[in-house]
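Please read through the structure below; I'll follow up with questions.
All protein chains but one are shown at their positions in the complex.
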Amino acid sequence: MDLRTRLTRVALAQPAVLLVTSPGATRERLAVEAELERRDWPQAAGPASADLVVFAGTPLPVREDDWAERVWQGVPAPRARVTVTDAVHAAHALDHGHATLLKPGTQHAGHQGHMNHQGHGADHEHESGHGEHGGAHEEHGGHEEQADHGGHEGHGGHEGHRPNGEHAAHQGHGHMDHGGMDHGAMGHGGHQHHMGAVAGLPMAERAADRDELRLDRLHVPLGPALPDWPAGLVLRLELQGDVVQRAEVDPVPTPSASGPAFWNEPWLRAMTGEPVTVGEAARRQCAAHLDSLGRLLGVAGWIDAAGRARDARDSLLGGAGRDELVPRIRPLVRRLRRSWTLRWLLAGVGAQARGPVGGDVHSRLIAWLDAIEHALDAIDGRERLPARPLRGPRGRVDTETPPSQSLLDALPELLEGAEFACARLIVASLDPDLDELAPQQLPVGRNHG
Amino acid sequence: MLVLAAWATATVDARSTGPGREVLRLLVQQRRITRAADIPLVRLGTTLLPVAAVLAAAVLPFGFRSVSDLPDGVVWFNAMEALAWAAVWLTGWAPNSTLSLIGGYRFLAQGLAYELPHMLAITTAALGAESLQVGAVVDAQSGLWFAVWMPVAFGIYLLSALAMAFWGPFDQPAGADVAGGAAGELSGVDRLVFLGGRWLLLVVAAAFAVPLFLGGGHGPLLPGWAWTVLKTAAVLGFLLWARRRVPTVRMERYVELAWVVLTPLAVAQALVVAVVVLAR
Partner (left out) sequence: MSTAAFWLLAVVAVASGVMVFRFDSMARATFSLLTALLCVGGELIVLGLDYLGIVTILMMTIEMAIMAVFMVMFMMNPAGLMPMTMIHNKRGAAVICALAFALLVAGILLAPWPSRQGRPPADPTMDLGMSLMGPQMLTMMTLGMALFATIVATVVLATRRGRYDRYGDELQAAPPADPVRGGVGR
């Protein structure tokens, strides 16, 4: 083992992981998050700071745009990626990704491990992402070619050691960038922006701001790979500075993972007539709210409290007893209720008088806290869940439209005029679960009929 | 010394996995940047941050001696710390990424919010010593520390120390909600230099509270340098603790607090100090 390999081994003993969740892969995400917590591996906020990309669920292209590939292109070498399609194999997949990361070949030679963790059959294929292998560009994302070369010509001053730079069509955090916009616009002809393009990237256009000054307005797709972001959600924003002037929810691609939406599972099972105890449902509900809470606190930048909420969620789902849970959750809930800084920062953000999302971000957070405490009391309930009404974490499960649909419908209006940080908070405070939108989750007709 | 202190800060920094390993990780990491980025500006922005921190540290007395005890040391510190505005903004703008641009943009808003009360706070300390020279400010505290009779200015200074290093509750420019913000597109050495610069800036900002408000090297028994180290560590410890207690402060809220509440408070504090100085 030469020095370089050994150094890498030490350096990457705890790789930074970028976890990208696809809709329908909540179970996988939770498994990976719990595993990361156990190993004490940090989570990266974006591709540039990541070593290992973990796709929870197979990422689906949005509007023919292979965003997952772009996220991957944004990750600096040494890097590795794994796809976890079964929660049981999360730990194994992480091991495998880590091993690939440490393999001497991945360092700077231009070979990145790319494997798929479906069960144990990890198929290996090598990708060349490095600049030296210029010809390999077409292999992934040939549709980016034009734009990439445009970028090339526009900027002569690239340094030699900048492998994926020009290929990585990655901004807006790679998640979906101008390049992505381009595809969106191309694929769906009648998109409403007509902008010039420089270096293959669409440019900003002018529009009136809230003081009716004509200022630059940038079209930015947000999602689907952002930290603490609802899996699969893509918002098309028009930004002026960091003020959201218009927002539009992109249609959600159908989740690939079959099976009921994870957070609604007990109620959906009860709907089909399976015996489900009140305790089981309460446990899932409590965990769902803690999950939402963890993400909202993560977006609000309270890392400490967010970590506590996630720990509590993991031990809830791990089946910890009530005696163990109460001393973990109660102090957290009390602390959040009492925090005046949290109230000062969240009150009045995303306020709406009525409707399914009445109140503001802070009152929604308080509502979660109430529901968590309420569910915590019922966690040992052994009686059977009544057949109706079936009220899941986000609302009635047994209606025609899933509750998350109304949350999504409320989004554009709430986001308009909000600053970017507030917009993130609003999305996190609604926390729509796109798993609910999957078609398999509507056995309603049968129940009604 | 500074680097060591920054290192120590990073160790306590809850999110990092141990600074040595993190530094190594960033060193083996490839340096990549986004398509059509303005590379010279990225490099300029990332390197300017630690440079600004080190230049600001030039007037920091260690014990009672500093690299250069300029006659206008307090203003020098302020000017160098303002260079960080340019650095962060450049780093956010140049990579051609919207989220990173928002990060850089936020830091300007943050700067405008914290700078006004901050300037008044450090002016108050200089007023109390009747000198802009850091050494003279320390000498003026051989008896009573400024923190004791200018508590408002001290509190405001602590807030702005966090804000100028965009750290802890003021980490919005590099916040998680914009996927790392200004630092979001940096990897490898660039990231190391930028984040290292941020830690340096935090340490320098915390260390500058010691000569300004906590009596510098003055203290019983121990030599001056030991007191400096101890007090700096205490301030840093407080700042690190504060991060765990509060969520990120958004500027659209803070700016109103800073201008409508903190600035008048700071002016009132300066008035009190001015009257005391005139009367003695």
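List of remarks:
Chains: A and B, in written order; residue numbering restarts at 1 for each.
Please note the rule applied: a residue touches a chain if its C-beta (ideal position, glycine included) is under 8 Å from a C-beta of that chain, and two chains touch if they have at least 3 such contacts.
Note that the coordinates shown come from a computational prediction; the quantities given were computed from them, not determined experimentally.
Considering the intact complex, the chain excluded from display touches A, B.
Interface note: of A:50, A:218, A:316 or A:434, the residue touching the hidden chain in the full complex is A:218.
The hidden chain makes contact, of the residues B:97, B:124 or B:172, with B:97. The chain not shown here is touched by just one of A:62, A:80 or A:239, and that residue is A:239. Residues touching the missing chain, restricted to subunit B, are 36-38, 40-41, 44, 70-72, 75-76, 78-79, 82-83, 85-86, 89-90, 92-98, 100-101, 105, 108-109, 111-112, 115, 132, 252-257, 260-261 (touch as defined at the top).
By the touch definition given at the top, subunit A reaches the unshown chain through residues 154, 171, 196, 198-199, 201, 203-204, 210-213, 215-218, 239-241, 344, 348-349, 417-419, 422.
Keep this in mind: only the chains that are shown with their structure count from here on.
For subunit A in complex with subunit B, the touching residues are 7-8, 10-16, 40-42, 45-46, 48-49, 51, 74, 76-78, 107-108, 147-148, 151, 154-155, 157-159, 161-173, 175, 177, 179, 198-201, 218, 220, 226-228, 239, 241-242, 297-305, 339, 341-342, 344-345, 419-422, 424-425.
Subunit B meets subunit A in the complex at residues 14-17, 21, 24-25, 27-37, 39-40, 95-100, 102, 105-106, 169, 171-172, 175-180, 183-188, 191, 243-250, 252-253.
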